[in-house]
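Here is the structure we will look at.
With one protein chain held back, the other chains of the complex are shown just where they sit.
And now, chain A:
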Amino acid sequence: MRPQKAAPFPSVPLLRRRAALIALAALALLPALPAGAAEPIRIGELNSYKAQAAFLDPYRKGMELALKQVNDAGGVLGRPLELISRDDGGNPGDAVRVATELLTRDKVDLLTGTFLSHVGLAVAELAKRRKVFFLAAEPLTDKLTWADGNRYTFRLRPSTYMQVAMLMPEAVKANRKRWAIVYPNYEYGQSAAQTFKTLLKAAQPDVEFVAEQATPLGKIDAGPVAQAIADAKPDAVFNVLFAADLARFVREANTRKALDGTFVVSLLSGEPEYLDPLKEEAPIGWVVTGYPWYSITIPAHQAFLDAYRAAYNDYPRLGSIVGYATIKSLAAGLAKAGSTDSEKLVEAFEGLEVDGPFGPFTYRASDHQATVGAFVGTLAVKHGRGIMLDPVYVDGASVLPSDAEVLKLRPAAN
């Protein structure tokens, strides 16, 4: 900051520095060792393990569980699956480098993973460029399968649009006139808010949006935000906040009685990752999307739940489901394609049927979106922790636009 002082230069200073530079450069150029003889199918996986630890730790466990099951059953195409997992650094720049490294140094057959939307989109762009199959596991952005959708990219988790659409019947049924919206100020929040407004306005033309709070991600000033919403006197609220922002907002709203008598629909808040930290303060009566692992009666889920608990002595989170279904999808797709060739994989995935923990689902040929759904239920508190009451499984296929509409939404892929 101020002038820097240091020891004087010696007269001929450069030899060692240069030597070190050469050594460093040489280190980078060491060729990768050749692969072993077993010839497994290599799955290149990258994710923001450090930046999103709460979601991705269970995700990794889910993946490993599925991997073990697949390999114990003899692998795919007579070859075992090998998972090569890397941290993507939580940003697109590093992610693209790591993905390239997986492809070039580790010679993986396909790519999967990613959590953050901008990272997922960047890797999808790379997949398109290099013509490599990419199954995006977690990113929610609609752009991944629609506006920026491409031939080589598929997505497992229900998109932002689907999550909002799942809540829509409840929102319409409540028949409230004055809505307020609170969302984190980035693409996910903005597009969720926009979709909600469009869909609700279409279903209920006399609706009025009286307040919109866009809060900085991870830095919500919860008191003033809760107060500003209360001051707008809404009779219903649509919430897109999650994680620490959600906890802050819920606590302030509770203390200030800001949402008393207000009907609230909320995205993702029923996922254990976000619901469990709230403990007995979980906001009772909110209608949410989520994963009520404790009250799902689907047989496939029971089998998954038992296996997961036996393996990790812990209950699964939504991330576990995503990780598990990702590997199961890849196994099914590889088996159907009969090859690890990217073009064949793309063809196999279009219309691929997979048996997931929530029952069978399909990868749509039109927009490469999986029809995995989510549960919608009402929050309650039981034994000091939040739960979803009367959860109903909403099939993803039932909330997605038709193939003809999707065609218009995917200019890049056509």
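Definition applied: a residue touches a chain if its C-beta (ideal position, glycine included) is under 8 Å from a C-beta of that chain, and two chains touch if they have at least 3 such contacts; residues count from 1.
Methods note: contacts and distances are computed from a predicted model.
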item: Listed names "Assimilatory nitrate reductase catalytic subunit", "ABC-type dipeptide transporter", "Branched-chain amino acid transport system permease protein" or "Circularly permuted type 2 ATP-grasp protein", matching UniProt entry of the absent chain; value: "Branched-chain amino acid transport system permease protein"
item: Of A:174, A:228, A:298 or A:335, the residue in touch with the unshown chain; value: A:228
item: Touch with the omitted chain, as defined above, among A:69, A:91 or A:378; value: A:91
item: Residue in contact with the excluded chain [from A:82, A:148 or A:271]; value: A:148
item: Chain A, residues in touch with the chain not shown (by the definition above); value: 1-18, 20-22, 24-25, 27-32, 49-50, 53-54, 56-57, 86-87, 89, 91-94, 96-98, 100-101, 104-105, 117-118, 121-122, 125-126, 129, 141, 143, 148, 185-188, 190, 211-216, 218-219, 221-225, 227-228, 230-232, 243-244, 247-248, 251-252, 255-258, 273, 276-279, 281, 412
